[in-house]
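Report on one structure; see the data block that follows.
Removed from the display is one protein chain of the complex; every other protein chain stays in position.
What follows is subunit A.
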Amino acid sequence: MTPVISGAADTAVGRLDGSGCMALHAEAASAALADAGLRADEVDGVLCAYSLAEPHLMLSSVFNEYFGIAPSYSAAVQAGGATACALVMQAAALVRAGICRNVLAVCADNRLTGLGRSGAVAALAEVGHPQFERPYGMSIPAAYALVARRCMHERGVTAEHLAAISVTQRGHARRHPKAQARDPLTMEQALSARMIADPLRLFDCCLVSDGGAALVISAADAAADHTDRTVSILGYGQMNTHEHAFAMPSLTDFGCRQSAAQAFAMAGLTPADIDVAEIYDSFTITLLAELESIGFFPKGEAGPAILDGALELDGVLPCNTHGGLLSYGHSGAAGGMFHIVEAVRQLRGEAEARQVAGAETAFVHGDGGILSAHCSLILGRA
């Protein structure tokens, strides 16, 4: 049975005082079900991610109990920033296999109020290897700075190329009423901000946020009874090459190359066919390196193209049109799901002031770890 995205929704994002991890899950889930025109008891599959603020070994079971549902299939998936895309890929497989008719995929965390910014930074640093990274004071920005430095050395990436990403995405966020960071940002501000892990400065790093997002992936005939706003799932793929920074097979080329190639082959499309891209941007270098690895730009050419406006709403590849993790918000696995929700809105023509004219195909990519776990999706207007 052909899987489609039948519902998509997100909560408010940013500092949500008094928010709870499970309450954010439930709010996002309710809104996505309403968007799909489904009742909660019509959900027969639930996929969750993980939480840093309220960790639990079996988060999907915790959610089902809290939300008051008893799905026949339920699992939690942990693939870092690739999780949200991986949930869609898994949900599509469950629908294709005839195991589920309506899968609810939901991600949320209250990292900003539940952990605080320093608490979140410290908790994330624990993904470092317990023997060969953590004793050296590795932070997540430092791990990505190793990638940035090598890309500068091999590919001619400059601080200006990276700053242009944060400035472009801030411009997009300023068109989104829910975005967490909406103050104007200039190249000068980005290039003179305080250093976090050289060469990455403050605005090269994503936000820490509270928030949640959810999707419903349904069999096409099941969705047809409830909504006429479905989005097609044209292709998907994954690649996992390593986990830790010291084990990266390359600091300039990543598994997104293979995951995207799988997705494009399945969809029968090429990067040139994509109208809008929502690509994981935990750091500016994450996006730049992935744009080149995936094949949207030749090696060494993404930076100059970005300076030239390639990622603007009217550019050759409108990208992270909601502002991305850098300016829209990043609340754990929901951060990656915000990219998918934005792609759905673009394809439905519901992106308001940031709508890309005539958007019919969208590429979405998530990466987890230190560019370790990759999952790509290609979505299309129904």
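Keep in mind that, in the parts below, a contact is a pair of C-beta atoms (placed from the backbone, for glycine too) under 8 Å apart; a residue touches a chain by one contact, two chains touch by 3 or more; residues count from 1.
Rule of thumb we're sticking to: contacts and distances are computed from a predicted model.
UniProt records the chain missing from this view under the protein name "Zn-ribbon domain-containing OB-fold protein", selected from "Protein-arginine kinase", "NADH dehydrogenase", "Zn-ribbon domain-containing OB-fold protein" or "Hydantoinase/oxoprolinase family protein".
When the missing chain is restored to the complex, the residue among A:V147, A:V276, A:A289 or A:I378 that touches it is A:V147.
When the missing chain is restored to the complex, the residue among A:V103, A:A245, A:A305 or A:V341 that touches it is A:A245.
Take subunit A: the residues that touch the chain left off the picture are 121-122, 125, 128-142, 145-150, 153, 194-200, 245-247, 251.
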